[in-house]
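Heads up: the structure comes next, in structure tokens.
All protein chains of the complex are present and in place, except for one that has been dropped.
Residue numbering begins at 1 within each chain, and the chains themselves are lettered A, B and C in the order written.
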Amino acid sequence: MADAGLTYGYFPGCSQKGSAREYEMSLLKVAGKLGIDLKEIDDWSCCGATSAHATNHRLANALAMRNMLLAEQQGLETLVAPCAACFNRLITTKAECRNHPESKKDVEELLSASVSNTTSILNVIDLFDKASNGLIGSGRVRDMKGLKAACYYGCLLVRPPELIDTDDSEQPDSMERIVKATGADVVEWNYRTECCGAAHSISRRDIVVDLSKRIIDDALMHGANVIIVACPMCHTNLDMRQRVMRRMYPSHKEIPVLYLTELIGLSLGFTESELGIDLHYIRFNMPNEIMNQTAQA
Amino acid sequence: MDNKEKHIENGWEPKIVAFVCNWCTYAGADLAGTSRLKYPANMKIIRVMCSGAVDPVFILKAFERGADGVLVSGCHPNDCHYNAGNFHARRRWDLFHALLDFAGIEKERLQFSWISASEGKKFADVVTKITNDIKMIGPFKGYQEMNRQFTTEFPEQEKEKLVQQCTEAEAVNG
Amino acid sequence: MKNSFRNGFHVLQPGFGPAAPAKTASDEVYPNAAHSYIAKEVAAKTFQDVNLCYQCGKCSAGCPVRDYMADSPNKVVRFVQLGLEQAALNSTTPWLCAGCLTCSTRCPNDFNLAKFMDAVREISIEKGVKTKEKEISSFHEAFLRQVRLFGRSYEAGLVADYKLNTLRLLQDVDSAPGMILKGKLSVLPHKVKDRKTIKNIFGKTTHKKKRNG
Partner (left out) sequence: MKIGVFICHCGENISRTVDCPRVAETCEKIPGVEFSIDYKYMCSDPGQKLIKDAVEIHKLDAIVVGSCSPNMHERTFRSAAVAAGINPFLVEIANLREHCSWVHEDVESATQKAIELVRMAVEKVKRDKPLSKIKVPVTKRVLVIGGGIAGIQAALDVANAGYDVVLVEKEPSIGGHMSQLSETFPTLDCSQCILTPRMVEVNQHPRIKLLTYSEVEKIEGFIGNFKATIRKKARHINEDICSGCGQCVSKCPIKKKAFSSFEEGLAYRPAVYIPFPQAVPNIPVIDESVCTYYRNGKCGMCVKACDRQAIDFDQKDTMMVADVGAVIVATGYKLYSIGKQPLGSKYKGYGEYGYGKYKDVIDGLQFERIASASGPTSGEIKRPSDGKEPKKIVFIQCVGSRDPAKGISYCSKICCMYTAKQAMLFRHKVHDGEAYVFYMDIRAGGKMYEEFVRRAIEEDHVNYIRGRVSRIYEENGKYIVKGEDTIAGVPVNIDADMVVLASAMIPHDNAPGLAQKVGIPYDKYGFYNESHPKLKPVESTTAGVFLAGACNAPRDIPESVAMASAAASKAIILFSSDSLEREPVVARVNEDLCAGCFYCRKVCPFGAVEVRDIKDMNGVVYKEVAYINQGVCQGCGTCTATCLSKSIELAGFNNEEIFAEIAAL
């Protein structure tokens, strides 16, 4: 999979260019350091996100497929989609077109092009899981010991199980493996795969705040001092929405939320601002153990 | 041109042979009788123990002997008295259809059905249907033609290969 | 309950309880199950028969937004199984569904409920049924408008559009300015070059209002 020196297509997705700017920054830094070349597909468009599949199934298929078609045309066999929602849209459309020729035909008509539908889609966990043992371990300059990480998969990185190469959609541990490779500890907790309500972030903020608050509280209760995510929407809900929580629940205890790529980036020696960690709403303070290491080095 | 009317005008009545299994279809035919259902008198039944025992040669012989149509009928899948015989019959029938097709013979002439001991009505319906089907396509004069094709145009080796392949497939799947 | 004369038989029509929205016209209540327009339409859109669902409730039990729904997700499936079109299309449950796939993943009979919710929502749009969850539907509309115009989602435009349409002008003031400061909300949209294709896709897929089938 992610062997050093490999080139992958890169489908950023809209958030990567806006609200999740730091996710892209850290992803590209880390990939560069590990010798993974991410080539952004030219002229990509929105995958349609929840709004398309929630209201218009054919539109959703066409929007997602357009990007896989571009990858095909640009000679990119594999696409890395760091946003869990984009990732899910792409694999779902791909599977539907594989299983239902009539859907494929419809999409081809909408795009006025024929599609071979062979592009493989990776999410960020897939990308680093296989590389984690060797690459992250050997490139590691900081041991992230002292971090007690609650790995948060959310919903779309582990579902639907039949389309995702995960060991167990209910009790996954691929993200934990990567986090451990950075030297951080992981905590056992209960809300790893519970949904944060992503799609309703703007339209039903009340729901999203409730759901996210439960997730955060459970992580805290199980002793976490950082939550690790691999999706821009999870990040928005868990990081940005803590400001509302603070207002609504005076006793709310804050916890920083890092992108998986940021954590890897830290262990590979990048600074917090290189990784965009200073763009978060909840400040992340490196534990002293880690700071001391850097001082010694 | 309406074939059916032509044949009927000639007063022609088709000859139909049915190979039916002892356990299901034969008993189904009995039930049609006890229920006093009515169907055309063109079909005669030859009883075998299991539809799996119906050798393609029987069917060829029937056509050779002037039958205009043949019905093979046994128990429903999974109801076979012998577990699996009717599956073998089914597979063999597929092969046979391919052969008929090759010889340019209407596939309505050979029909296959599952009729259980309680389906007297279905038996009567099937007999009526096959009789009407055959009346529609008229008498079968093609045996000589078929025979010629099988022996000359359809090379012996090819034929054997086909039969072999089918039998092997059957043996493996069976 | 009321009687109707159907196929030569007097049929007692069951009435459905108060949990079904009041709109449930009693005329609609005769359950004609799999033959109903809604069941067929859902089946066509999702490639699965609604009768796969055996009403165990595991989906509802695990649904993260269950607490905010008046009708449990499995109940909406039941409406469709019974052919209760109005009840299904007027339920806010499909709109509240976050599409998280928890239900589909855990369904013991492999019924893809998330996909089912997508289909019901889409049918209600096609039929012009206005949902009470206006914020959610407006958001989706606003989002897709951005994509139609630019090929990508333009977050600043989206927020503005959505707020104008829902008149919830004050809600996100806590985050928007912060986002702009952090460079997270770009002031200008990123545009896709080949907007023709995008326009085309939208043009060909936009729902024409259907009449009752």
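What we mean here is this: contacts are C-beta pairs under 8 Å (C-beta built on N, C-alpha and C of every residue); 3 or more make two chains touch, one makes a residue touch a chain.
As the structure is a computational prediction, the values presented were derived from the model and not from experiment.
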Point to revise | Displayed chains contacting the withheld chain | key: A, B, C
Review point. Which one, B:K44, B:H76, B:K107 or B:K141, makes contact with the chain that was left out?
Key: B:K44
Practice item. Using the definition of touch stated at the top, determine which of A:Q73, A:N99, A:S112 or A:N190 touches the missing chain. Key: A:N190
Practice item. For the chain that's not shown, point to the residue among B:A62, B:I115 or B:I130 touching it. Key: B:A62
**Study point:** Sites on chain C contacted by the missing partner chain, in the whole complex
**Key:** 19, 54-63, 66-67, 71-72, 74-75, 102, 106-110
Revision key, fill the gap. In the full complex, chain A touches the hidden chain through residues 167-171, 190, 218, 221
Practice item. Could you list which residues of chain B touch the chain missing from the display? Key: 13, 15, 17, 26-27, 29-34, 36-41, 44-50, 52-58, 61-62, 65-67, 81-85, 88-89, 92, 124, 163-164, 167-168, 170-172, 174
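The definition used in the following text is that only the chains that are shown with their structure count from here on.
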Review point. Between chain A and chain B, what is the separation of their C-alpha centroids in Å?
Key: 63
Check your understanding: In the complex formed with chain A, which residues of chain C make contact?
Key -> 45, 47, 64-65, 68, 96, 98-102, 104-105, 112, 118-119, 121-122, 125, 133, 135-141, 143-144, 147, 151-153, 155, 159, 162, 166, 171-172, 174-175, 178-179, 182-186, 190, 192-194, 197-198, 200-202, 204-207
Study note, to complete from the structure: chain C partner, complex, touching residues on chain A are 14-15, 17-21, 43-46, 48-59, 62-63, 66, 88, 99-100, 109-112, 155-156, 158-161, 169, 193-195, 197-200, 202-205, 207, 211, 240, 243-244, 247, 279, 281
